[in-house]
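With one protein chain withheld, the remaining protein chains of the complex are depicted in position.
Order of writing sets the chain letters: A, B and C. Residues in each chain are counted from 1.
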Amino acid sequence: MSFDLLKIRKDFPILDQKVNGKALVYLDNAATSQRPVQVIERMNEFSLKTNGNIHRATHTFANKTTEAFEQAREIVRSYLNATESAEVIFTSGTTESINLVAHSFGDAFIHEGDEVIVTEMEHHANIVPWQMMCERKGAKLKVIPFNEKGELSMDALDSLITGKTKIIAVTHVSNVLGTLNPIATIIEKAHLKNIPVLIDGAQGAPHFQIDVQALDCDFYTFSGHKIYGPTGIGVLYGKRKWLDQMPPFLGGGEMIDRVTFGKTTFNEIPYKFEAGTPNYVGAIGLGAAIEYIQSHDHSVVLKHEQNLLQFATKKLKTINGLTIYGEASKKAGVLSFNIEGIHPFDLGTLLDQLGIAVRTGRLCADPVMDHFSVENMVRSSFSFYNTLEEVEVFYQALIRLKTMF
Amino acid sequence: MSFDLLKIRKDFPILDQKVNGKALVYLDNAATSQRPVQVIERMNEFSLKTNGNIHRATHTFANKTTEAFEQAREIVRSYLNATESAEVIFTSGTTESINLVAHSFGDAFIHEGDEVIVTEMEHHANIVPWQMMCERKGAKLKVIPFNEKGELSMDALDSLITGKTKIIAVTHVSNVLGTLNPIATIIEKAHLKNIPVLIDGAQGAPHFQIDVQALDCDFYTFSGHKIYGPTGIGVLYGKRKWLDQMPPFLGGGEMIDRVTFGKTTFNEIPYKFEAGTPNYVGAIGLGAAIEYIQSHDHSVVLKHEQNLLQFATKKLKTINGLTIYGEASKKAGVLSFNIEGIHPFDLGTLLDQLGIAVRTGRLCADPVMDHFSVENMVRSSFSFYNTLEEVEVFYQALIRLKTMF
Amino acid sequence: MTIDEIQQEIIDDFAGFEDWMDKYSLLIELGNEMAPIDVQYKVDENLIRGCQSRVWLHQEYLDGTITFEAESDALIVKGLVALLLKIYSGRTPHEILASEPRFIDEIGLRQHLSPTRSNGLLAMVKQMKLYALAYEKISTKNN
Partner (left out) sequence: MTIDEIQQEIIDDFAGFEDWMDKYSLLIELGNEMAPIDVQYKVDENLIRGCQSRVWLHQEYLDGTITFEAESDALIVKGLVALLLKIYSGRTPHEILASEPRFIDEIGLRQHLSPTRSNGLLAMVKQMKLYALAYEKISTKNN
C-alpha cells in the first residue's frame, strides 16, 4: 500500500510518450483509462501459456483457465463486497449490462402503464435501453432533473415515485458533470416503496469504493476498459433475489441446463446470464486490474484525484469566458467546459497538437447538452496517474490557444 | 504464401510446452484455437502505445485506434468478400451475433404462426435464441434431421419449407460431426421462396474460405477465439437490405443519432448494432488473426487439415469398440467418438495425464447426443498447426488407455 | 476406525504408487468393484448432475448414523465415490460434519474436487454434508 506517482507511471508506459512532438497529457480517462503492464502481462501469460476454453473440460488448460476466470469473478465479488460470486455476471461492458437488465427485468416485471425512472444526467447507455424497453412494454420513462450545479433534485424524485414505478436507474457519477450522486439516499427512498435501483457505475467503480451490501443496491454495472482493465469485458452485479427471478437474456451454450427442441431448461446464476464463450481473457485481465487498484491505498488515490480536480477547477475558473458545467459539492475527476467563441472541436484539435488528449463532443449525453443549450463540450477527466504538472500544462495550453481566436 | 509447419508452430509458443510432464498435444481446437504471437503483439502494441476510445474524438490516440478498428472491419469485409464494410458488425462472439439476429430480425419480420427452420446438428447457440424468439412471438421451430453419416436431409428441407417459413439458420460446419454442410444449395433452395438464411460459421470461418456474395447468404456469424483471434470478439455479417430494415438490438452510445427523452433516432449500420464501447482491442486482434491466416496458402492449409482428419479417422477406426460420430463425405477436422465401456470423462481425464487435450461432454449439442442416444462424447479437433505425429501420439494413447479398463 | 484413520489408510494405499496410471487403475478397479446403487434409488431425484459425469446419491438415517449409497456413470468418479462412501457412510451427522475429504488432495487428485470440474463430486460431498446437517438438527430437536 503505497502511492508513489513516479512508480505508478512506470506501470503505464503509454503515458511516457510524445504525441505530435509534445509530451502526452492524457486527460480522456473517463472515455477509457490506460492499462498497467500488470494487466497486459496477466492476459499475455494466459494467451501464450495456458489458453483453453472454459467450463466442462477435462484437460489442464481448460481447467486452469476456468479457475482463473472464476477467480476473477471472486475478485470482482470482493471488490464490490457482494454476498456471493454467483451475483457477479460478466458481460461485454456497462452497455450490455444495462441492456440485460432492461430486457430481462423488463420482461419479468414491467407491464403496460408501469413506470421507470432515470435522471437527466444519464449517459445514453442508461437511457436508450430503458426507452426501448418502455416502448416494447407500453411503460413510461420519467426523468429526475438536475439543477444548475449539476445536482439531482431529491424533491423531484419524491414526487416522481408512484405506485407504478418498477425500477430506478441512476448513474453513480455523471460522465459529463462529474457529479457523485447520493445513491445511498436514492436507494433508501426507493426501497421504502420496494422499488429496486440500478446503479450505472461506469464512472463510479474506477474511483470510489463500493459496498453493494452496505448500499443495498439491486444492480451495479461497470466496464473493464474504464477501470484500467481490457475492452470487451464488463460486470453486472445483481442481487440473487432478482437474478433468480429474471429470465435469461441471450441464449446459447453454458446458460442452458438441457436442450431439446421441445423444451429447454436453463442453468443457474451466474451462468444463466452468460451465454456462449465469455471473454475469459478479458475477465482475467479485469481481475488483474482490480488487484492492481487494490495494491494502492485507496484513500491516498482518492485524495490525489480530488486534488487534480480541485487544482484544475481553480485554474480553469481564472480563464475569461470559460464556463464549467457541473459544480456539485461532491464530484469525481471530471471537468467539462466551454470557452466562449471557441468550438470544442477546434479546441480539441489544437490541444491535440500540444499533446493533450481531451474528449470533445456531445459526450453520449444529449439531454445534458440540451439542459445547457449547447451543442458540444470539452471534457477533461483525471485519473490517479495524472500529475498536477499535467494540469498546469493543460491550463497553459488553454491560455495559449485562446489567443488564436 | 508458404506452409512450413515448424515455422508455423514457432508462431504458437503455447504448443511447445509440457503438460503433466508430457509434450502437449492440443486437439481441442474447435472449442478454442490458440493465438499466434502476431495477434498478441498487435493487441499489446495498441494497449501499450496508442490506446484511446474510438469514434468522435479529436485526439491522436482515439483517431489512431478508430482507424485501426475500422481497418479491422475492412479486413473482415475482405475475408468474407462482403460488398461493403458497413455490413460487418462487431459483436462479442457467435452467440451474441445469432441472438442479435434472432431478436432484431424476429422483431421486424416474425409474427404469430410463422416458422423458423434450424437443423438437428446445431450448436445450442443456434437453437436456443430461436427457441426463445419463437416463444416470444408464438412462432414455430422446425428441424432438418441428419442421417447416420451426419448429413442433412435435403428432402426434409424441401418438405419443411412452407409459405410461413421466415428464416433458416444452419451451421456451416457441425462442431460435433464435422459435417461441412451444403450451404450453397440450402441458400439457393431458400431463396427460391425468398427466405433468408443465416449461416453459423463458428466452425466454418476458421477453416474454409468464405465468399458471402457468391454464397449469397443473408447472415454469416463467427467468433474471434476460434479463428486464432482473441476472446470477446465476434462478427455478424448481414446483407444491408436486412440490416437496414432491422431495429437496433442493444441501446446505448454510438448506436444513436440523437437522444431526447421524447424520441430517440438511430445511427446507420454498422453503428446501429454496435451499442457502447466495442471490444476495439479485440477487433484489432481479430484483424491481425485474419491477416495471419491470409499469410498462408489456403489450399495447402486446407489440405494439411484434411490429411490430419483422414489419418486420424483411419487410425481410430482400427480401435476395437470405437464408434465415430459423423462420417459425412465432406468434413472439417473434427472427430468425435466413444469407446465402448469407457466413459468420455474418464478418457478425457486420462488423456490429459498424457498431455493430450480433447473435449469431452455434451459439446453444447444435446440434440446430437440424443440422436445417437449417448450422454457424452469425446471430441478431437484439428488445426493447421497440428502434426501427423501428434495424431499418432493420440492414437497410441488411446490404445494404451484402453488397456486400463 | 475413525474417519480420519480410514482417510489415512487410503492415503497410505495410494502412497505406494509413483505412476499416475497405477493410481487411476486403482480408482477404476474400485469403481468396478463397487456395488451398484439399488435401481429404485437410481432416479432423477437422487441425481447430482455434473456437466460430464453424473452421480446418484441415496441416504438413510437409522439409529443415529447415516448410510449412503451412491454411483456414478464415470468410472474414475465412481472410484472416488467408493472412497467417499468408505469414509462417510455409516457415520453420525456430527462425524460427517466435522471432517473434510482431505485424502483426495493428498493422493494428488485435488483437481477432481475443484468447483470448476463439475463432475458431480464436489456437489456430492456438499449434499452429504447437507443431509448430515439436517439430521443433526432433527436429532438435537428430538433429544
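Definition applied: a contact is a pair of C-beta atoms (placed from the backbone, for glycine too) under 8 Å apart; a residue touches a chain by one contact, two chains touch by 3 or more.
Small disclaimer: the values here were computed from a predicted structure and weren't measured.
Trainee: Please work out which displayed chains the absent chain touches and list them by label.
Mentor: Across all of the complex, the chain we cannot see touches A, B.
Trainee: Touch as defined at the start, partner being the missing chain; which of A:311, A:345, A:372 or A:395 qualifies?
Mentor: That would be A:345, which touches the missing chain.
Trainee: Who touches the missing chain here, B:29, B:44 or B:58?
Mentor: That would be B:58, which touches the missing chain.
Trainee: Touching the left-out chain: which of A:38, A:85, A:307 or A:353?
Mentor: Considering all chains, including the one not shown, the answer is A:353.
Trainee: Please identify, in ascending order, the residues of chain B that touch the omitted chain?
Mentor: Its contact residues with the unshown chain are 54-56, 58, 63, 66-67, 70, 257.
Trainee: Touching the absent chain: which residues on chain A qualify?
Mentor: 20, 342-346, 348-350, 353, 360-362, 375-376, 404-405
The criterion applied here is as follows: only the chains that are shown with their structure count from here on.
Trainee: Could you quickly compare B-C and A-C and let me know which has more C-beta contacts?
Mentor: More contacting C-beta pairs are found at B-C.
Trainee: Centroid of chain A to centroid of chain B, CA atoms only: how many Å?
Mentor: It comes to 30 Å between the two C-alpha centres.
Trainee: Go ahead and note the Å separation of the Cα centroids belonging to chain B and chain C.
Mentor: Using C-alpha averages as centres, the distance is 39 Å.
Trainee: Quick one: report the Å distance separating chain A from chain C, using the average Cα coordinate of each chain.
Mentor: The computed centroid separation for chain A versus chain C comes out at 45 Å.
Trainee: In chain B, what residues contact two or more other chains?
Mentor: 20, 345, 348-349, 360-362 - these are the residues of chain B that touch more than one other chain.
Trainee: For chain C, what residues touch not just one other chain but two or more?
Mentor: Chain C, residues with two or more chain partners: 51-52.
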